[in-house]
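Take this structure, written in structure tokens, and hold onto it; I'll ask about it next.
Removed: one protein chain of the complex. Kept in place: all other protein chains.
Naming follows writing order (A, B and C), and every chain is counted from residue 1.
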Amino acid sequence: MVNEINIRISGQNGDGIFSSGETLAKICSRSGLVVHGSRSYQSIIRGGHVSYSVRAANHEVRAPADYIDVLIALRGDSFLVDVPLMMKSGGIVLFDSKGSRIKNTDAPDGVILVDMPASEIASRFSDLKIMMNTVLVGASIALYNLDLSIFTDLLAHTFVNKSAEVISTNISAAEAGYKWAKENVKLIEHDITFTTGTETIFLGGNEALALGMLNSGLQSFAYYPMTPATPVGLWLSKYGPMSGCTVKQMEDEINVANYAVGAGYAGARSACATSGGGFALMTEAIGFAAMIEAPVVFIEVARGGPSTGLPTKTEQGDLNQLFGASQGDFPRAIIAQTGVKDGFYLGHEALNIAEKYQIPVLIASDLYMGEHFETLEDLDFDKIPIERGKLIMDTIPEDQRPYKRYIDTEDGISPRTIPGVEGGQHDAGSDEHDEFGNLVSDRRSGYPEAIEVRIQQMKKRMKKMDYLLKELPAPQVEGASADEAKILVVGWGSTLDTIREARSQLEKEGVKTAQLHIKYVLPFHADEVKEILNTYNDKGVKILMVEANFTGQMARYIRAETSFEIKEKYLRYEGENMLPREVLAAMKEVL
Amino acid sequence: MVNEINIRISGQNGDGIFSSGETLAKICSRSGLVVHGSRSYQSIIRGGHVSYSVRAANHEVRAPADYIDVLIALRGDSFLVDVPLMMKSGGIVLFDSKGSRIKNTDAPDGVILVDMPASEIASRFSDLKIMMNTVLVGASIALYNLDLSIFTDLLAHTFVNKSAEVISTNISAAEAGYKWAKENVKLIEHDITFTTGTETIFLGGNEALALGMLNSGLQSFAYYPMTPATPVGLWLSKYGPMSGCTVKQMEDEINVANYAVGAGYAGARSACATSGGGFALMTEAIGFAAMIEAPVVFIEVARGGPSTGLPTKTEQGDLNQLFGASQGDFPRAIIAQTGVKDGFYLGHEALNIAEKYQIPVLIASDLYMGEHFETLEDLDFDKIPIERGKLIMDTIPEDQRPYKRYIDTEDGISPRTIPGVEGGQHDAGSDEHDEFGNLVSDRRSGYPEAIEVRIQQMKKRMKKMDYLLKELPAPQVEGASADEAKILVVGWGSTLDTIREARSQLEKEGVKTAQLHIKYVLPFHADEVKEILNTYNDKGVKILMVEANFTGQMARYIRAETSFEIKEKYLRYEGENMLPREVLAAMKEVL
Amino acid sequence: MTEITNLEITSKDWKVDVKPTWCPGCGHFGVLSAAKKGVIDVQWLPHNTVVVSGIGCSSNIPHFMGGYGIHTLHGRANPVAEAIKLSNPDLNVIVSGGDGDGLGIGLAGFVHAARRNFDLTYIVMDNQVYGLTVNQTSPTSSIGRVTRSTPYGNIERPLNPIMMALAAGATFVARTLSSDGKHFQEVVKKAMEHKGYSFIDALSPCVTFNRVNTKDYWKERVYRLEDTDYKPDDFMSAMSKAQEFGDKVPIGVFYQEDTSLYSDMDETNKRVKNVVKNGAHKLTAETRAKIIKDFV
Partner (left out) sequence: MTEITNLEITSKDWKVDVKPTWCPGCGHFGVLSAAKKGVIDVQWLPHNTVVVSGIGCSSNIPHFMGGYGIHTLHGRANPVAEAIKLSNPDLNVIVSGGDGDGLGIGLAGFVHAARRNFDLTYIVMDNQVYGLTVNQTSPTSSIGRVTRSTPYGNIERPLNPIMMALAAGATFVARTLSSDGKHFQEVVKKAMEHKGYSFIDALSPCVTFNRVNTKDYWKERVYRLEDTDYKPDDFMSAMSKAQEFGDKVPIGVFYQEDTSLYSDMDETNKRVKNVVKNGAHKLTAETRAKIIKDFV
């Protein structure tokens, strides 16, 4: 008896895998389940081998599944990739040996091979190859006894702009697949309860960020296409104009970043997004934003590096790059997205921090984080207010002119005027400047007075980091106390839920575990983290760092901030999504 | 009685300060002295206030002087900048109140003001304003009783392409200044011995790097002008062609970096240089070089940041940027230039490491390092042989075709063919690839076999770091042992000699000191450094980090590598050259 | 020049305390003074005007102009200006910088801003040299020029800025001379009045480093298109005129065309006009519902 649905559909790029997978996911969502959807694909437009995995349950499923129970195999290569890596005894493979010309069907012992005449069934309704997917999706949901009408409703919704015939053909194909499975395959025993009526939003990590920002009054977004960050821009291209957000695809990432700084300077709530290589090109502008104290959010959705690397695979390999972006010392925030829903709120938070502190805020995400999908129950659109900080829109009184845009203050934040505000004119310069914004780099530098100005402005800018740190919540341990825990797993960003799930598997085996997860990377709660690590370490608790890069960038970061060296590390860098069972194995190895 | 010459000439940009200063420096050099020359200037072409300081002695003088003994003040602002910051009782200011229209001559007690009719004297020989400099330089060397003929020889040498009249006019002016000083000013008592006959090369830190690289068979250099790195390119533009090195000014730093990678790939010993903001634009190409395993040297001469910052001032603020350059994990070396002569040998070493390990080598320098000048006694042009590593120039045997460019080896280094080598054809791709260079990012990624390839290639590349570390010398403590020392000063890069001098001042006061200086930053001798720090710390020796940036980037780096937190820090970020007396004061504060 | 009566905005409004740091005699002074007259001619309010620049001697101009200024990174003035204009189309935006800044490191930004027809006035202060970095060749340096980067003489054929602007799709393309204040003022006024991307190649001699392309050099060669029967309404004629760059160097407006502005066509601007003035706000219930329905 299982308590989860775990279906994957796989085949070539061009087979319509993603849309079929999404349909499966939405059927589950509309059946009242918590759903997790994830994709695997390659840097090729047609051919290759791609998949979409759906995991759904009544309980929280926020990590990729360890195994697939039902594989819809559209191509022979499904038996080379998905079956050996992801299936075990009891799993079912739905395939059409004839229609898909699949010869080799090697599978682990106990995997049930269901050779279904899907192509032949589909051909009864349409000549379109894609109809076979509909038949197979129909069959797969039959195995779980999901309600067919949810599927057919969804088809009607999907093809709402097509002819009635298209809709009815699809529905017939779905029904036929459903029927065939019910008649020919032993259904899966499960104790999942299906409900209908709730409409839960099903969104990717990237899109959740975009939605969050848009709900937080985003006014300007710029981007240049780069996997896996592109969806943020594409989503906003469509929905941004509906809510007063301009969206601009630029000619390259340098100009994206500078555009974003320009928008922030002009008074728009501004953000941009890219991945590692594009971010490399953006770095110069990040120091620029900090220097002119323009608020901007930079989203970095990392993929497999180095260089062009594995553009469609995931990695948490860009932390060093984020920390080292641009020359010199300047204030910046780095925040790692830890979940899809977290992304929605983070969108608000990042824009608020950028505007309140007038600094660049860097969001660290990754391909897994950005491109997997979850149902988002109970999104609160009013939870986080729009905060714009010390933004002056009113005319500046005569006695405050010329305006001291970079006036030194207690918290380092100077009241900001934007073009259009009368009397607030000043120069925002990337050179070092005085309180008015006038340069000290040209004829004044080296003079005693200019040296003072320099020191003042450096301190002023850096002060913001102290104030920001106080505002951010310190990380806390989840799980067992240092007295009880056998292991403390440390992670950051996208692995939050995967580690949680691995821990809960271990807990089921009777081992008490704990977890420390880093979301706010810079400024860093060094004291608190050090305290936690030392407390657990002193009690003999094993400490394991889990992250998806070769060198253990976060472990090194933590050591730099706390002196605490996490010796045991589970490091992943081959690009595939990290699975709970893999983390579990790593935990067991340490114990 | 002094044992050093310390002269500064200062005035407006456009007054010919640098060439007069250089003349002074060369007079000292040709008088058999060890010479240190340093400049101060601003981001402005005419006006402002600039200076050139010459320090010379029979002993080693490798740091900027703490004080000036003789100031040639060409402008009133010399009394606002140089006098208050750099002069003390006994110092002499040579100026011409009438000729330079200087009114305010405030100076600390005991400073001797010599109001000299330099302009009037100069006008006897020429209408050119610049002739006044010659007169004043003549006067200043008279104060030390330097040999006038060395100056006049130098003038003849300098104006070798001008008319005999130009030469004789200059010589007459020099003589007149010399004579005036002898007659009107009390000469400086010193015990410096002057010798003649030796011709010691007098070079800047940037040019020393360039000369070293050229002597090490540099074949390709690319750059885009950016202070303070430009001199490397300008020097090579002139001298490169004499020794078979192509030099290319590109349209921007992105293309400089990619050009440099292309040249390295093509089989040229290749380098490029820039400063912080330009380096930000180069970062993407650094990961590219590592991925295709092309040898390239990237020189980063840091200036005051963040952003455009203080473009003519010094800072060691780009370490984070060097370490975090480009996305993902890949092998790279970071080496900090620690002196002018060190730069000469580093030029060889960096090219050798780049070619032997087929990796990008980043040289960390800074404005002070690159733009100060020293006499280089006993340069050994044959000390370091040219090493090109596993570079294959011969036709590849049939049985090795197609060629495995990225074959996995013990040390991670694969024998490299370059275009033109028959049978060595392969694709060098920035995507992840197999041993042949064929992509695994497109149709293959995600297949079990491709996952293995990815792991193999990541490990192969990163292995080089282990081998490289073994080859590099570990840092060693200079000075007193842990049992004797009261303080251990930790520094990196350009501050080596300044710290040395501060230590020797303290030693003169009877305090035993030690120094740990970091040159090889990545890979890092973590064990050795940790051992040293702990040994000194355990014995109660105070440990002081000295570096020129706001956040203590090297201290943080050391902590990340060793867990050792250096709590006491002397951090400088206002841009002026660090002086021994300032380091001394910081040391005393800690003691 | 059109006489403007009842001037409301005067040079007093544009007064600023910062003195130019350029070398005495630098061509950029002429650009500054013409630009300052230009903003008054077109009656732009300083607080509604933004001067955007890159990095270089020329790029220091915002500090000397008055109004809002943003002195960006080397080569990045155009993308920053595009953002300012699209975020707040009510602002007047001037883009400025050097030949190195705009045609070297910033080339792509300039070309793409032009093809999009953003309503910007871009003045390239073209001195055929990298001034601030102390004398290297720039993309407009002539063949053979000896500079510190080319001790053996420049071997790269210079870019023709007028041709580049035309090929990029700029809808107003002109050249003028910094030492000809009156002509400059006329041209810059037209450029500011032009709705669309205006490009001005402003010949602005570097007295310190460029001993070839001096004030006199240009004076001997330039002639005014306005004094001929040239009409700036034909693209091919403009291209042809752009070829003249030897003994005779035409100044004036080469080309002007009326086409839709980027900010007018932008979907968001069409709906909300000005996002900065419109204010940052949460999704309305209606928009939220519209979006959500696509994701269930």
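Note that a contact is a pair of C-beta atoms (placed from the backbone, for glycine too) under 8 Å apart; a residue touches a chain by one contact, two chains touch by 3 or more.
Every value quoted in this text rests on a predicted model; they were computed, and no experiment measured them.
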Subject >> Among the chains presented, those that the missing one touches >> reply: A, B, C
**OP:** Just name the one of C:157, C:182 or C:248 that touches the chain not displayed here.
**Re:** C:157
Original post:
Of the listed residues B:50, B:107, B:122 or B:254, which contacts the missing chain in the full complex?
Top reply: B:254
Subject >> Option touching the unshown chain, where B:439, B:477 or B:506 are the choices >> reply: B:439
Subject >> Omitted-chain contact residue, chosen from B:62, B:341, B:372 or B:426 >> reply: B:426
Original post:
So that we can see where the missing chain sits, which residues of chain B does it touch?
Top reply: 26, 29-30, 199-203, 207, 211, 214-220, 222, 239-248, 250-252, 254-256, 258-263, 265-270, 284-285, 288, 292, 381-382, 386, 388, 402, 418-431, 437-439, 442-443
**OP:** By the contact definition given up top, give the residues of chain A that touch the hidden chain.
**Re:** 14, 43-48, 224-227, 230, 233-234, 237-238, 241, 249, 251-253, 277, 307-308
Original post:
Contacts of chain C with the missing chain: which residues?
Top reply: 104-105, 107-108, 111-112, 115-117, 139, 152, 155-160, 163-164, 166-169, 235-236, 239-240, 243, 259-260, 262, 265-267
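Keep this in mind: only the chains that are shown with their structure count from here on.
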Subject >> Centre distance in Å when chain A and chain B are each reduced to the mean of their C-alpha atoms >> reply: 43
**OP:** Would you kindly tell me how far, in whole Å, the mean C-alpha position of chain C lies from that of chain A?
**Re:** 40
**OP:** Could you give the separation in Å between the centres of chain B and chain C, each centre being the mean of its C-alpha atoms?
**Re:** 38
Original post:
Residue numbers in chain C touching 2 or more other chains?
Top reply: 21, 55, 71, 73
**OP:** Going through chain A residue by residue, note those that touch at least 2 other chains and give them in order.
**Re:** 254, 284, 288, 292, 429-431, 439, 442-443
